[in-house]
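Accompanying notes for the structure given below.
For chain A:
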Amino acid sequence: MSTVVLLLVTGVGLGAIYFLVSSGLSLIYGLMGVLNFAHGVFLTFGAFMGWEVAARMGATSWPGFVLSLLVGALAGAVFAALTERFLVQRLYERHIEQVLITVGLALAVVALFDGIWGTDPRFISGPAWMARTTTIAGANVPNDRFVAIAVAAVVLVALVLFLQRTRYGMIIRAGVENRSMVTALGIDVRTAFTLIFTIGGAVAGMGGVLASHYFGYVSPVLGQTLLIFAFIVTVIGGLGSLTGAAIASVLVAVLQQFANYYWGYGDFAVVVLLAVVVLTRPSGLLGKKVAA
Partner candidate 1 sequence: MTDHASGLDAGAAGSAAPALEVRDLSLRIGGAQILQDVSFAVPAGQIVGVIGPNGAGKTTLFNLVSGVMAPTTGRILLDGVDITGRSVTQRATAGLGRTFQTSSLFPRLPVEENVRLAAQVKEGRALSLAAFPRRGDTASRRALELLEEVGLGHRLGRMAGDLPHGDKRKLEIAMLLATDPSVVLLDEPMAGVASGDVDGLTEVIRSLHRDHGRTVLMVEHHMEVLLGLVERVAVLHFGNLLTIDTPEAVMADPTVQSAYLGETV
Partner candidate 2 sequence: MTSRTFSSSAAEASSPADGSTAPAPVLVVRDLAAHVAGQQVVEHVDLEVAATGVTALLGRNGVGKTSTIKAVMGLIGRSGTIELDGEDISTLPTFKVASRGVAYVPEDREVFSGLTVAENLRLAERRGGPHRYDLVYELFPELRERGNQAAGTLSGGQQQMVSLARALLNENRVLLIDEPTKGLAPRLVTDVAHALARAAEVAPVLLVEQNLHVVRDLAHHVVVLTDGRSVHHGDAAAFLDDPVATQRLLGVHGGPAAGAA
């Protein structure tokens, strides 16, 4: 029993990390049609900058930890904004080229990180409370899982509100479909697109810092490892659906947890789930038909 609880709660914790990666991805992919291979790079960059802060300030104190989170988010946001402005934006409405350019960027930047920070993992530890455990139904659940879950929940709510309360969601959906017509209505669609990328990058950067605490280290491939799961989550959840991404994140992570524990083939199970979902519901669990 306690094992099941443990697997479940830690699964949700892992799901929270997945969500932080996939929400930005889903936002960018679902709204803008850009399958962003560079998303992992935003995350890694955020994680490294967070690590740099931690290395100077010490993330074992709560203020240091929070500061490293903020710096990570900022780093991810800036990186994403620059990527959008100087690379993606030049290729509007050419989705395949956009994908290609993010593939190239990911390749280059991961190599650059290798050069700057080296291939060795950089270890990190957070406030002592996070390394301790809380006992739930006999299971010792590590506390950092709760932090991840809380941050993910806040991000989910904030993003949903942003899309509901502002015109941006609408502008972007329209802009993806027909960018020039949106500009012809007097809307500066470029700014809107950059904004979405920036938000996605900020969330990824924050996710990077949290993931580095979750894994205990930062390395140049941190983001790329998570990215493949984030892709899967995004497709399972349905393009552009944040709630879908949230549900799929938890589903994938929990499935992976249980399959790894009882069967040893967690990643296999996730792939099977993906194949089943795509074949039975090609647009994902909550996906609407997003305009091409």
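Candidates were picked such that all candidates are chains of the complex that A comes from, given by their letters.
Keep in mind that, in the parts below, a residue touches a chain if its C-beta (ideal position, glycine included) is under 8 Å from a C-beta of that chain, and two chains touch if they have at least 3 such contacts; residues count from 1.
Owing to the predicted nature of the structure, the values given are computational and were not obtained by experimental measurement.
Note on chain A: across 1 or 2, the candidate touching it in the complex is 2; the others do not touch it there.
Touching candidate 2 in their complex are the following residues of chain A: 167, 170-171, 173-174, 177-178, 180-189, 289-291.
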